[in-house]
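This is the structure, below, for whatever I ask next.
Removed: one protein chain of the complex. Kept in place: all other protein chains.
Up next, chain A:
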């Protein structure tokens, strides 16, 4: 791993940098977990292969961001991933929401429209971030962004294809997709925000300003929306279920954490 030089850090830069890294790591971590719950339940077998591969990549990205935090003295990578309470997590609330009613082992009634829209909108936002991070003032983060970006290319292609096809499919597809879009946008501001230290993060050149990234997301999405006859106004972007960047979360996250950290909590040194 690329260790940063052991130069002392300006404390103001360090707190902005760690704030950003926790968002990046926690976002990918929880969405990769939600993706893994779909295993065996995706609409068809090829999708099962693709989605689990994407989730595996995404978990790999989370691991790289947690590694950068470990390198900065924030603690061990496994405890960062498994050992933190919901109130310490900085992921967007949208990404922690359950896939749908029921449990993946028995009664799952997951919503594929929600999966497609949440993943597509998030992955495009992540792509905008990675493109900006390639020029980050923190070189180890710029290196990671370049690596993530190469894998992200395939994820974006995948979700965009699903989105465009389902938006134009007949039957119940369109109304279900529109309901999912409404739900996702109702918490999408929580994905786009850089949190309470957003200004400092941008001022130190770690990533560009929040508003710029948001406009770039809209710029990338507009041609796609137009191609499927959809109009989206940024006035509907909201954080209906709280601001995860401030540690505000839902019961969905508590339930997910207690499941995914079960083994870690029994034996923190277990390997599998």
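By our rule, contacts are C-beta pairs under 8 Å (C-beta built on N, C-alpha and C of every residue); 3 or more make two chains touch, one makes a residue touch a chain; residues count from 1.
FYI, contacts and distances are computed from a predicted model.
Trainee: Just go with whichever of "Sarcosine oxidase subunit gamma", "Ring-1,2-phenylacetyl-CoA epoxidase subunit PaaD", "PaaI family thioesterase" or "ABC transporter ATP-binding protein" UniProt uses as the name of the absent chain.
Mentor: Its UniProt record gives the name "Ring-1,2-phenylacetyl-CoA epoxidase subunit PaaD".
Trainee: Could you tell which one of A:158, A:176 or A:249 touches the chain left off the display?
Mentor: Residue touching the chain left out of view: A:158.
Trainee: So which of A:41, A:92, A:144 or A:167 would be touching the chain we can't see?
Mentor: In the full complex, the listed residue that touches the missing chain is A:144.
Trainee: Which residue from A:49, A:169 or A:238 sits in contact with the chain not drawn here?
Mentor: Missing-chain contact among the listed residues: A:49.
Trainee: What residue numbers in chain A mark contact with the hidden partner chain?
Mentor: Against the left-out chain, chain A lists 1-2, 46, 49-51, 53-54, 56-61, 63-64, 143-144, 146-151, 153-154, 157-158.
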